[in-house]
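Quick one: the structure is below, questions incoming.
Note that one protein chain is taken out, while the other chains of the complex remain in position.
After this line comes subunit A, so read on.
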Amino acid sequence: MATLEIDRVKKSYGQMDVLKEVSISVGDGDFLVLLGPSGCGKSTLLNMIAGLEDITAGEIRIAGEVVNDLSPKDRDIAMVFQSYALYPTMTVRQNIEFGMKIRGVPAAERAKATQAAADMLQMGHLLDRRPSQLSGGQRQRVAMGRAVVREPKLFLFDEPLSNLDAKLRVDMRTEIKRLHQRLGTTIVYVTHDQIEAMTLATRIAVMKDGIVQHFGPPQEVYDRPANTYVARFVGSPAMNIIPATLHVGADGRAEAAVSLPSGEARIAGIALSAAALKGYHGQKVLLGIRPEHFSLTAGAGLAVQIDVVEPTGPDTLAVFTMGGTEVIARLEPFAAAAGDRLALAVKEDKVVIFDAATETRLD
C-alpha cells in the first residue's frame, strides 16, 4: 500500500513527445484510472510507473520514494497485462510461483501463497493446467493471481478486460473491484472504456495526446468536466454541447439564451461565479447538459420538436434540435414519439458552461 506521485513527467521518443508534463498524485488505497483514446500515452505512462520505460523528465514517487532509477523488480509493484502475458510453457502454478521463486521465497510459503490466491480467485482446479488450456476469463484470473501473490505496494493493470466478451467483462470488473476492496492496495488501471473508469475509479485522469485533460474523482469528472473533450468522452450518450449566449438574469444569476426552431428560449438560474459571469456577459458560450437532466414539464419549458426516439428499455432517448445542433434527452419510456412537440425542463444547477473558443469549463 502506498501513495503514488507523478510529478511533471515527460516522455519523448526521439523528436516525438508522447507525454507532455503529466502530474497526477493519488493517496494510499486509491484506485486511479487512466482513461483516454488509443494512442494517448496511457500504456506508456503505466510502463514508466512499472520501470519498463525510461522517464525522459520529471519524477515518479511510490510511497514517497523516487523510483526513476529503480528497476521494475525493485519497485514493489505487480502488473496485469492486456494479453495476460502468462508464460506459455509453465503451468498455472508455475506461472504464479515464478516471481516468488526468483525472490527466493521458500517452497512451503510459495505453496501457501499460491493456494490463498487460488482460493480468492476461485481457480484452485486450474493450477495444473497450461495457459493454452484456459479460457480468456480464466487466463485473466491467473494473471491477477500472479499479481496478487506478490503483495505489492502498487497494482498496475493495462486494459485487463479488453480481450473479454461483454458479459465476462462486467463480471471481471466486479471481481477487480472486490479485489481492491479486500486488499486495499493502491491500483493504477488503464482503459479506454469510460464505464469501466466510472465504475472502478476513486480518481480518474482523462488523457488526450499525452496531456491530462481532467484529474479528479469520477463524479466530478462526470458532473463538472474540465473541458468539452472530457464532457464528450465520459458518459453515454455523451454530454450535449449546445451553443448559447450568456446573460445576467433577473435574479442576478447566469441565464443562457438558446435558439430553438420555435424561437429563442432562456435557461435561467445557472450556477456560475460572479467573476466569470461578469466577464462573459453577452458573450457566446457552450452549454453542457447531460441527457438525463432534461425532463418533461407541464408548465412552460423549452418547446422542442422530437426528431427521433430510441427506446433503450429503462428509458427513451429523444433526439431534437437546439442551438443549431442535435441534442439528446433521456426521458421515461413512452414519454415521447417522433414528431411530438414537447415542453422540456432543464435541471439548471447541473448545467455547465464552457468558453466558446478554448472549450474549457467556466467556474
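Note that in this section contacts are C-beta pairs under 8 Å (C-beta built on N, C-alpha and C of every residue); 3 or more make two chains touch, one makes a residue touch a chain; residues count from 1.
Just so it is clear, contacts and distances are computed from a predicted model.
**Q** Which name from "Xanthine dehydrogenase subunit E", "FAD-dependent oxidoreductase", "Methane monooxygenase/ammonia monooxygenase subunit B" or "Carbohydrate ABC transporter permease" does UniProt give the chain that's left off?
**A** The UniProt record for the chain left out of view names it "Carbohydrate ABC transporter permease".
**Q** Which one touches the absent chain: A:A50, A:I242, A:L344 or A:L362?
**A** A:A50
**Q** Out of A:T3, A:N68 or A:Q82, which touches the unshown chain?
**A** In the full complex, the listed residue that touches the missing chain is A:Q82.
**Q** Quick one: which of A:R103, A:H125, A:R178 or A:R341 touches the chain that's been left out?
**A** A:R103
**Q** Suppose we count only contacts with the excluded chain; which residues of subunit A make the list?
**A** Residues in contact with the chain left out: 47, 50-52, 71-73, 77-79, 81-90, 98-99, 102-103, 131-132, 139, 146.
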